[in-house]
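First the structure, in the form of structure tokens, and then the observations on it.
Here the complex is missing one protein chain, while the rest keep their positions.
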Amino acid sequence: MTRIQRFETSARMSHAVVHGDTVYLAGAIAADLDGDIAAQSAEALAEIERVLALAGSDKSSLLTAQIWLKDLPRDFAAMNAVWEAWVPAGHAPARATCQAEMADPRVLVEFIVTAALG
Amino acid sequence: MTRIQRFETSARMSHAVVHGDTVYLAGAIAADLDGDIAAQSAEALAEIERVLALAGSDKSSLLTAQIWLKDLPRDFAAMNAVWEAWVPAGHAPARATCQAEMADPRVLVEFIVTAALG
Partner (left out) sequence: MTRIQRFETSARMSHAVVHGDTVYLAGAIAADLDGDIAAQSAEALAEIERVLALAGSDKSSLLTAQIWLKDLPRDFAAMNAVWEAWVPAGHAPARATCQAEMADPRVLVEFIVTAALG
């Protein structure tokens, strides 16, 4: 049995869960939900960096990313521009993107990632 | 090479797959699709407990959860109430929730979880 470590755990979710040498993150959204897609993407990715650091990893160790966009045709290109500038060259994770409605209607993008322990 | 164990395997899917000390579950839905969101949430989570036990785990070892709701604005609060009562205190997984249509139009909620072996 491998020990599980949870970070920032509430009744609803943990922001990160570490099992073995894999880190699983909760879906990450922007802090300010009034921003446009570029601002929300940047803030959500900053939140991922914060939680990865908490769990002992960083963005050079991403394994997977699932990306949900509220308005994919409108926001795909602008989200990708922020994403591609943020991911360290040569370290992009396996990725899949679709359109979805999130819990708060102001959320334009949510990123769900996993990473290896650093 | 780590051995893979599959549980309740059909031509379409296995209800659980164990690899190393990680358990992957198929999307879980209610047994009775005529129930409301509270009833469907409770039944789907009971199904998860059943399959986790089959695979040698339990709900205190959840790593991740992805939750799909057919009508998120209407059903988010009621699903969360059932979810938060069901998850053992201090053991909530990394979670992400969005709105989605499932294979049967009567499905109001589907839970996709992974867990550690107990």
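Couple of notes before you dig in:
Order of writing sets the labels: A and B. Residues in every chain begin at 1.
The definition used in the following text is that a contact is a pair of C-beta atoms (placed from the backbone, for glycine too) under 8 Å apart; a residue touches a chain by one contact, two chains touch by 3 or more.
This structure is a prediction, so every number in the text was calculated from the model and none was measured.
Of the candidate positions A:11, A:31, A:53 or A:92, contact with the unshown chain belongs to A:92. In the full complex, the hidden chain is touched by chain B at residues 1-2, 4, 6, 9-17, 19-20, 24-27, 66, 68, 100-103, 105, 110, 112. The missing chain lies against chain A, touching residues 20-22, 61, 63-66, 72-73, 76, 80, 83-84, 87, 89-100, 114, 116-118.
In the analysis below, only the chains that are shown with their structure count from here on.
Centres computed as Cα averages put chain A at a distance of 21 Å from chain B.
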